[in-house]
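The other protein chains are all here in position, but one chain of the complex has been omitted.
Residue numbering begins at 1 within each chain, and the chains themselves are lettered A and B in the order written.
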Amino acid sequence: MKELVCIDCPNSCQMIIEEFGDEIKVSGNLCKRGVEFARRELKNPMRTISSTVKTIFPDTPVLSIRVSNEIPKDKIFDVMKEINKVVITKPVSVGDIIIENVLGLNSDIIATSNIF
Amino acid sequence: MSRIVSEKSLNNKLREAFNGNVTVHIENNCIRVTGKLDNWDDIIKACRMCVSKDKNLHVVNDIQLIGSKIPDMRLPKEHSKELEGERPDVLIVGGGISGASIAREISKWNLSILLVDKEPDLALQASGRNDGEVHPGIDLNKGSLKQHYVLLGNRMFDRICEELDVPFKRRGQYVCFSNRCLYPLIAAFAWQRKYICGVKDTRLVGRRELRSAEPNLNDEFSFALYNPSAGCVSPYGLTIAYAENAVQNGAKISLNTAVLDMDVKNGQILSVNTNKGTLYPKIVINAAGTFAEDIAAMAKDRFFSIHPRKGTNSILDKKVAHLINSIASAKFIMKQKKTNTKGGGILRTVDDNLLVGPNAVETYEKENFATDRSSIEEVFNKQKKTAKGLSERDIITYFTGVRAATFEEDFIIEKGRKTKNIIHCAGIQSPGLTTAPAVALDIEKMVIEQLSEMQQVTRKESFNPKRKTIPILREMSDAERTRLIQKNPDYGVIICRCEEISKGEIIDALNSPISVPTVDGIKKRVRPGMGRCQGGFCMPLISQIISEHENIQMHKVNKSNTDSYITLGEAKEASL
Partner (left out) sequence: MKDYDVIVIGGGPAGLAAAISADKEGARVLLIEREAKLGGILKQCIHDGFGLVRYGEKLSGPEYAQRFIEEFHIRNIDYSVLTYVIGIEKTEHYTVRVVNTKGVTCYRTKTIILATGCRERTSKQISIHGTRPSGVFTAGTAQAYINILGQMPTKKCVILGSGDIGLIMARRLTLEGAKVCGVYEAKDSPSGLTRNILQCLEDYNIPLYLSHTVTRLFGEDRLKAVEITKVDEKMAPIFGTEEIIECDALILSVGLIPENELAESLHVEIDPRTKGPACDQDFMTNQAGIFTCGNALHVNDLVDYVSESGELAGKAAARYIYKDREYISIDTDNEFLYFLPQKIHIRDIENEMTFYFRSNQVLKNALMTLSVNGKQILKKKYRNLKPPEMETFKLDISQFKLTGDDKVTAALKGENP
C-alpha cells in the first residue's frame, strides 16, 4: 500500500494505492485522472518542464518554451541540455516547434510566446 | 586648578573605576587615555570621565580593546595611477555633506580642487544615513561650535536650497510634554534659548494649538516647545547637489579613492598616497567623518578621537504621512544620558515619507551599517508614545548610520596643530547637516587665508552658484509635463510605479555631472526603488537601462560597490 498525492490538477487528491500484481486499486481520488497518474507514477513517472531558449533579438533575449507532452522524469536534465543548445534567429509564434521530438521522447519543445 | 592636579585626581578616579587598567596623561594639546580594557562601553566611559572643560583639550583614546578586533577601514578594490602626480591646491578628504559643501564654497576661487571619497558615491556614510532634519538648535546650549553654527546654518538653508535646486521644507518642530507641572520650567528654558542662545523662533504652544497642528499626536501632550524654523531636506540630495555645483565650477571629484597614508615632514604634508596614485596637495581638508581621526593620525596631527555611535531609522509608507505634518518628539521625565545627541523622533521627510528614529548605540565598528530588530523595536516603543497610529506594519525600509562623535560631543573646525597644511572639519555629527553651509564658509576663509600666504588667490569670475536639478515630472502641471514629454518621450515612460519615476529622469541621472551608474546611485538621485515595493518591479528595468546607457553587459551592473553585481551572467550560454 502506498500513499500518493495526485499532482495532475490543483485538487491535490491524497490517494491510497494498493497493488495487486499489475493491477492497482486507487482510493481517495476525485476523478479518473488520479488512477492514470498513480499508474504512471509507480511505473514511469512523467513530468513537464518549461524553460527558455536564447535568441538573437535584443528586445527578447530569451524565448519561453515548454515540452508539448510529458517526458520521463529521469530525462529532465538531458532535455534541458538540448534546450540549452538552441539559439533562435527568426521570428517565432506561440506553438511553433523549436526542437522536434526531443531525444526521441515523443515530445516537442514548443514556443510559448511570440517574437515578431 | 593646575593640570597636574587634575591629571592626578583623574587617574585616581580611573583607577577606582577600572582597577588600574586605564591611565590618563595630559599632554600639550590633548588628554591621552591609555590602557587595556575588554569592553568597548568601558572604554567610552573611561574617556568620557577624562573630558575637560578646557575647549582646546580633546580626549584622545589610546585604550586598547582586548578580545575584539576593531575592523580596518573598508577600501575600494580598484587600483590605478589615475591621479598620480596631481598637485591640487586643495585636497578634500571625504565626500559627505562637509566635504561637498566645502568643495562648492572653495570653487568660488581660482584654485584646483580635488575631492576624494573611498566610497562609490557621495554621502554613503553618515551624510546619507540620517533623518535630514535642519535643526533649529533648541537642544544646544551656548558655547559650543555646534550651537554657533546651527543658528547660522539654519538661516542659510532657504538660499542654499534655492541656489542648488534642492527641495527644502520648513515643517517646524514640536518637542512635546505631557506633564503640565513642567510648564514653568520649560517656559524658563524657552526664554533662555530664545534670548540668551539666540534661537529666536522658540515659543511654547498649548494643547489646543498643538492639537490643531498635529491632531494625531498623543492626546496626553499638554504643551510643546515649538520651533517653526526646523526643516527637512534630503541629506544625500543636498550633498550631491553641493558636489555637482562644485564640479560645474571646476572642482574635480574622484570616487572609489581612499587616502592610504601621507608623507609628513617638518609639520608639512608633502604627499598623500591613495589607491589611485600619489598626490601633492598644498592644503588637505579632513572631512573624513568617522575616519577623521585616522586621517589626522596620517597627517601626524591627531589631537582628538572619534567614538562611533550608530543609530537606526525606519522609513514608513507615504500612505501614513498624514500622521505627522512636522517634526515631533516627546520628552518624558527620565534621566537622559546627557552625552548623547537628541533622542529619536518622527519626521515627515521632504519626500512625504515618515521617518522614525534614530536610537543611539556606541560601537567600535565604524562601518557596520547592519540593522537589527531590537533597534527598531526600541525606537517604535518610544515613538508610539509620540504619535498614536504609528505602526511597524507601515515600515517600508530601515537603515543604520554611524555618527562621528568626539568625546567632547562638539565639532573640531580648525587648522592643524602640529601639521600646518591641514584643516580639520571633524567630529561632525548631528546637527552637521544644518551646520554644513555655515561651516563651509568658515573653512573657505581658512583655506583662502592660508593659500594667500603662498600664492595669489583670485575670485572666479565665472562662478555660478546655481545648479539645476533633474526635472521632477510627477510634481509638474499636466501642461508642463506634456511639454517636456513631447520634447523627450522617455519622460512619459514610467519605470518606478511606486514613486512615479520616468525613464527620462533615470537617463538624466546617468547623464548628471557626477554620474554613478549603479542601481543605488540612480536611486539616490531620482528615487526609483524608494517606494513600497522597494524596487521589486523596477530593478530589472533599471539594470537594463544602465546596461544600455553605459554599454555594459547586464551582469556588470552593480547595486552599489564593485562586486555588488545583481546577476551572474546569461542563463543561456548557447552560441550560434
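Basically, a contact is a pair of C-beta atoms (placed from the backbone, for glycine too) under 8 Å apart; a residue touches a chain by one contact, two chains touch by 3 or more.
A quick note: this is a predicted structure, and the numbers were derived from the prediction, not measured.
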item: Touch with the omitted chain, as defined above, among B:I43, B:C232, B:I428 or B:M539; value: B:M539
item: Of B:G20, B:P489 or B:P513, the residue in touch with the unshown chain; value: B:P489
item: Option touching the unshown chain, where A:S27, A:S50, A:T89 or A:N106 are the choices; value: A:S50
item: Touch residues of subunit A, complete complex, unshown partner; value: 5-7, 9-10, 12, 14, 47-52, 54, 61-62, 64-66, 73, 76-77, 80, 94-95, 112-114
item: Hidden partner chain, residues of subunit B it touches; value: 74, 319, 369-373, 376, 392, 395-399, 473-474, 478-479, 481-483, 485-486, 489-490, 492-494, 497, 500, 519, 532-537, 539-540, 543-544, 554-555, 558-572
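Rule of thumb we're sticking to: only the chains that are shown with their structure count from here on.
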item: Inter-chain centre distance, subunit A versus subunit B - centres from mean C-alpha coordinates, in Å; value: 56
item: Complex interface listing, subunit A residues touching subunit B; value: 52-54, 56, 61-62, 84-87, 89
item: Contact set on subunit B toward subunit A in their complex; value: 570-576
